[in-house]
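As you look at this complex, bear in mind that one protein chain is not there, while each of the others sits in place.
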Amino acid sequence: MKIQGSNVIAAPVGEVWTALLDPQVLVATIPGCERLAATGEHAYDMTVTAGVAAIKGTYAGTCALADLVERESLTMRLSGAGAPGTVEASVAVTFAEVDGGTEVSYDADATVGGMVGGVGQRMLTSVSKRMAGEFFANVAAAIAAPAPAASAPVPTPSAPGAAQVFGAPVRASSPDDFLRGIAVGAGLVLLGVVAGSLVGRRR
Amino acid sequence: MTTKLMGQGVQRVEDQRFLRGQGRYVDDVAVDPATLHAAVLRSPHAHARIVDIDVDAVLDLEGVHAVWTHEDLTGPMAEPLPLLIPHPALTHGRTQYALARDEVNYAGEAVAFVVADDRYLAEDALDRIRVTYDVLAPVVGIDAARAADRLVHDDVPGNVGARMEQGTGDAQAAIAKAPHRLELDLTVERSACTPLEGRGTVARWDPDSNRMQVWTSTQSSTGVRAVVAVKLGLDLGQVDVITPDVGGGFGVKINHPWPEELLVPLAARTLGRTVKFTEDRREHFVSSAHERGQVQHIEVGFDDDGRLLGLDVEFWHDHGAYTPYGLIVPIITSTQLLGPYKPEVYRVVFESLYTNTVMVTPYRGAGRPQGCFAMERTMDAIAAYLGKDRAEVRATNFIQPDEFPYDQGLIFQDGRELEYDSGDYPASLEKIKALVGWDDFPAFQKEMAAVGRKVGIGLACYVEGTGVGPYEGAHVHIETTGKVKVATGLTTQGQGHATVFAQLVADELGVRFEDVEVVTGDTRRMPYAVGTFASRAAVMSGSAIHLAARRAKEKVLKIAADALEAAEEDLQIVDGVVSVKGSPGTALDLGTVSVLSNPLRYAFDEASKAATQFSVGDPGKPPVPEDEEPGLEGRDFYSPERATFASGMHAVIVETDPDTAEITILKYAVVHDCGRLINPMIVEGQIHGGVAQGVAGALYERMAYDENGQLQNASFMDFLMPYVTEVPDGIDIDHLETPSPLNPLGIKGAGEAGVIPSAAVFAAAIEDAERIPITAMPISPSELFHLRQEHTP
Amino acid sequence: MSEELHDVRLRVNGASYDLRVPARRLLSDALRHDLGLTGTHVGCEHGVCGACTVLLDGAPVRACLMLAVSAQDQEVTTVEGLGNADGSLSNVQQGFAECHGLQCGFCTPGFLTTITAGLRDNPTPTHEECRDMIAGNLCRCTGYQNIVKAVERAAELGLETPEDGS
Partner (left out) sequence: MKPAPFAYHRPETLEAALAALAADPHAKVLAGGQSLVPLLSMRLAQPSALVDINALPGLDGIEVDETGVRIGALARHAAVLASPEVRRVQPLVSLALGHVAHATIRNRGTTVGSLVHADAAAEMPVVLSLLGGSVRVASVRGQRDIAAAELVLGPLESSLAPDEIAVSAFFPALPAGAGVAFEEVARRHGDYALCGVAALAHGARVAAGYVSVGDVPTVVDLSGVPAGERGAAALAQLDPQADIHATAAYRAQLVRVLTERVVESAVSSARGES
C-alpha cells in the first residue's frame, strides 16, 4: 500500500524538525501509545493499543528514524505486530520552507500482513490520508504547546538495555494522527478498515 | 428381464443421507469432548527468514496440550514434504517443510502447530506465540519472477523451476513460409478451487492394535496412507486412511500430504488422544493451493482458409513457492492446447516459475482453460484477420471423424503418446451452432445495436484427456444375504459414485440396484488405488468395478450350475436370482450361492439353511480345489494403455452495459461428448457445475495479490464466488456419444469439461460485443471500462 | 484463569438442551460439537456462504453469526428437524432428491432450511422468486441449475401434499 501527501504547518522548519525527533512528542501524539522505549538513537520499541470505535488491538511495534538530513528529510521505519496482523512501513518524509510555515511531505509504503492483510486493505488509503490531515493539526498544536502531557523519562527494567522509557499521558482516545495513519497506525487503521470491509458487507 | 441401468438418470442413493443432515464429513467425525483440536500459526510475510520462535507463553495456557515448531520435528518429519510427481524437466523442484524451518516463502506457510482442548483455546495459544522474522523482499507475479531481480529460493537461478520443450517439427520455419502470420500475447490470472468444505484431518492412535487411523478430506486416501506411514516410521499395514464424505474437491484435495495431514497423526500418537484439524476459510485461501496464473505468447502461420501451417507457443507458468505436484499443470496446457485441431507443425516451450505466493496444484481443468484460451483466441484472431466466420475457420482445422485414432505426436501428462481415441468434432460444431443460434446472431446483433444495446457471441472448442492411468481396482463381495458390497479405492467428492457404480454392478451382476452398496476411499476395503482427479473416476473405477462384477458373476454361474445341475450358459441372473432359462422353477438366490461358495457351512441364517438342500463340489477333490477360494467375491483392476479423449464446445451470448460496463449472460449453450453416459442426470450436473465455475473464473474470481505478496481478498466477501444471481438462468445442453474403444463401457470422463472453455468463450463474446481485443482473463466491469477508455480515440 | 461458563437452554428441533458454554461459543459450534447435530455445516464463518443457515423461530439466520448464549429461549430448527414425523423426506428434501439438487452435499443443509422457510412464506413462487429465495447461499458443485428446479418441484409437491412447513 502506498500513500503520498503533504501539509503545511505554521511553524519554521527548525521547530517542526525538532518536534518530530522528540520522543516526548512522539509518545504524546501516537494515539493509544502506552510506552515508548528508546533502543538506540531515534529508535524505539513501542506498545500501542488503538483502533476504530470499540474495535481495538494491541500492537508491539518499533519505530526508527533514519537517513536524517537536518531540516530536509528523514526516513521513518515502522513495524507492528498484534493478533490482527502485522504492519511493516517505510515513510520518506521531507521538509520544505514555504510561505506561512513548513511543508511536510510524506511518501509511505506499507505492507500489511495476517488477517487484516487478507480482508481489510480496501479503505486503508483514504483512511490514512484523512488521518494525516489531522496529524498536522496535532503537530502544530504540539509545537504551540510543547508536549506538556508527556511524562519525564523514567528508567524501567522492562525496557531493553538501559533504555529510556517515555510514558504517555493518561488521556481519552485522541484524534488519529500522522503516526497512526502511516506507521503502526497503518495496522491500527486497518482494524477500522477491516471493520469497514466486513461490516459494510454484513450489516 | 430388468432394463439396463446404464444410461438411466437414476436418483442418487447417497442423497438420502445428505438430505437428512446425516452426511459424515471429516469435521463430523470424532465429535466428542475428548477430541483435541489443532490450529496452525501461519506466516504473515510472503518472504522472510525466521530468526526466532518464542512459544514460552503458550504452554502455561490452560487447555493447551502441545505446541510444535520445526525444532521439535525429528527424522523424516523434519525433512521436506515429498515431491509427488518428479519430472526430468523439473530440474529445480522444491517442497515445503511440515513446519517452516528457517525461511517462509508465502504468506500463510505453516510455522507452528498447537493442540488444545478446543479450537478456541488453540487460537488463543497462537496469539501468544512470538515469531521474529527478518523480512525479505518477495517475488510476486510472473513478470517479477522472470525479471529475477530477486530470488524465491537462493539456489534456484532465475526463479526457473523447470523449462520444457516439445513439438512436431520446426514451427518457426513453417510460420515463416506461411502466407499469413499473427502473434498474440495472452494472460490468465490466478484462481482457486475453493470447495465449500475446506481441508480437514482427524487421527486416532490405537495403542492396543498398534494402528493409526486417519480420516482426511482428500482426493487420494492411498497417497495419504503411504506418506503418513513413511513420515511417522510406521509400516503401511499399520495405517488406515478413511475418506469420509468430502465437501467438494475440484483438485485442491489431490495434493498431499498437507502439513496437517502429517502433524495431526503425529500429535495423536504423541498425545495418545484423538486429534482434529479443521481448516477455516481464510486458511484455505492462504495455505492450500491455487492455479491458472499463466502468460502466453503465440505465433501462428496459416493459409487463406485459416488452416494452421505452423503454431509456436511459449508460456510462463506461475507455480508459486513450491512444486509438490511437479509439472502436471503446464504439461497439460502445452499438450491439450491443441484441442480438436491439427496444426501441420507445432512447437511449445514453457518455463515454470517460482513466486512468493501460495503453491499451485491442479484446479478443475488443470491447465486446459489456459491452453483453450490460447488456441481459441488464436482461432478468433485468424478469422478476424481473414474476415471469415469463426466457426468456419475452426471447422477447417478439425481432425476428421475418419482420422481416429489420431496421434498428435506429443507426450501427454501420463507419459504416454497424445493419441485421441475417438470423437466427431464437425458434428459437435453443427449441434452447438444450432443450439446457440449461431447463424441468426448477426441479425440479432444489428437489431440490438439499433436500440443502443451491445451484444456479442462467442464459441470455444476443447478436447480433454480423461481417465488417465495407471490403474484402479475394485472388489465385489456377495454376502449370504444376497446383498452386494462393492469397494473401490478412489475417493468421492460429490460425483455420485455410490449411485453410478451401483448401476454398473446391478447391470453386470443382475442384482437389484438397491441391494448394491458402494464404498470408496477406504484403504481397509481397497488398499490399491490412485485417486479421484483428471476426470478419471468413472472411466477407471467404473471399468474396474465392471470387470470385478464380471468375475463375481463367473463364480456365481459356476457354483449355481453345479448346484442346479445345469450348464452355465443356460443360466441367467435376474434381480439376484439365478435360474435356468425357460424353467424359472429351477432357481436359487445369490445369498444361497454365497453360502455354497464357502465349504464352512454353519447354518446361521435362512440362506444357510436353504443351502443345505444343494450339494456342490467334486467329492474327489479337496473342499476348496486348487486355483479357487472360499467366498463369493470378485476382484479386478483396470489399467488402460492411455487416456481417453472427451470433447465439447461451448457458446455464449453476452450483453455489455454501455454505461456501467457490466457483463450479462443472455444465453449459454454446451455440446458435450464423453462417450457413453452411465447416468445422464449426473453428467449434466457435472456440466452445470463446471459452467458455473467457468463463469466464476472468467468474470468474478481472482487472487488479488498485492506487490508485497499479501492476498487482499482472502474471504468470501472479496473472492467473488457466484451466487445463483451471477450464473446463467438455464444452460442449454446437447450430447454427442462417440464411445471410447479403450474401455469395456465405452465411457469417457466428464468431471472437468464444463470449466475448460470458459475464459475463451467469454473473451470471444465480449470482444464481439465491444470490438476490442480481449487478451486477459478474468475481466471485471472496471477492467472493461478501462479497455474502452484505451480504445476510444 | 479458566473461562467463565454460561448456562443456556437451547430448544432445537423441538427438544430442549441445557448447556454450559463460554460466551464466545458460536451457535454453529454449539449445535455441531456440543449437541452433536452435525448436519449444520460451517463453510466460511463470516456469514457469506450460508451453509450454516438454521431457522431461528422459523426465520433463516446464519448460525455462525450468532452466539449460542444469544439463542437462549429461541426455537432453532436444523436440517435434522426438516423431515416428516414418519421419517420420510419433506417436500423440499424430496425436490432436491428428484432434481439432483445436490452433489457434494456440504452446502445443502443451508439451502434446505432457507427454502423450507421460503416456501412456507410463499408456497407458489414464480421462477424468479425461486432464484431469489436461494440468492444468499453459495454452492460450488451444482451451478444452481438443479437447485432452482428443486425449489420449483418442492413447491409443486407442496400443493399436492401440504405440510406444516416446520
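By letter and in written order, the chains are A, B and C; residue numbering begins at 1 in each of them.
Operating definition for what follows: contacts are C-beta pairs under 8 Å (C-beta built on N, C-alpha and C of every residue); 3 or more make two chains touch, one makes a residue touch a chain.
Bear in mind that the values here come from a model prediction, so they are computed numbers and not experimental data.
Across the whole complex, the hidden chain's contacts among the shown chains comprise A, B, C. Although one chain is not drawn, the whole complex shows that of B:D15, B:D28, B:E103 or B:D124 it is B:D124 that touches it. In the full complex, chain C contacts the hidden chain through residues 3-4, 6, 22-24, 26, 29, 45-47, 50, 53, 56, 59-62, 64-67, 69-70, 72, 114, 135-137.
Residues touching the missing chain, restricted to chain B, are 119-120, 123-124, 127, 280-282, 659-662, 700, 704, 712-713, 717-718, 720, 722-723, 725-726, 780-782, 785-786, 789 (touch as defined at the top). Although one chain is not displayed, its contacts with chain A can still be listed: residues 52-57, 83-84, 115-116, 119-123, 125-127, 130, 176, 191-203.
In this text, only the chains that are shown with their structure count from here on.
Measuring from the averaged C-alpha position of chain A to that of chain C gives a distance of 47 Å.
Annotation: 29 Å between the Cα-based centres of chain B and chain C. For chain C, residues touching at least two other chains, in rising order: 46, 48. For chain A, residues touching at least two other chains, in rising order: 198, 201-202.
Across the interface of their complex, chain B is touched by residues 1, 81, 83, 85-86, 88, 111-115, 117-119, 121-122, 197-198, 201-202 of chain A. Those residues of chain B lying in contact with chain C across their complex are 11-12, 14-25, 27-28, 31, 62-63, 118, 120, 194-197, 245-248, 250, 280-281, 493-496, 681-682, 684-685, 688-693, 715-717, 721, 723-725, 727, 729-731, 754. Here chain B touches chain A in the complex through residues 44-46, 107, 127, 135, 282, 285-286, 706, 708, 710-715, 717-718, going by the rule given at the top.
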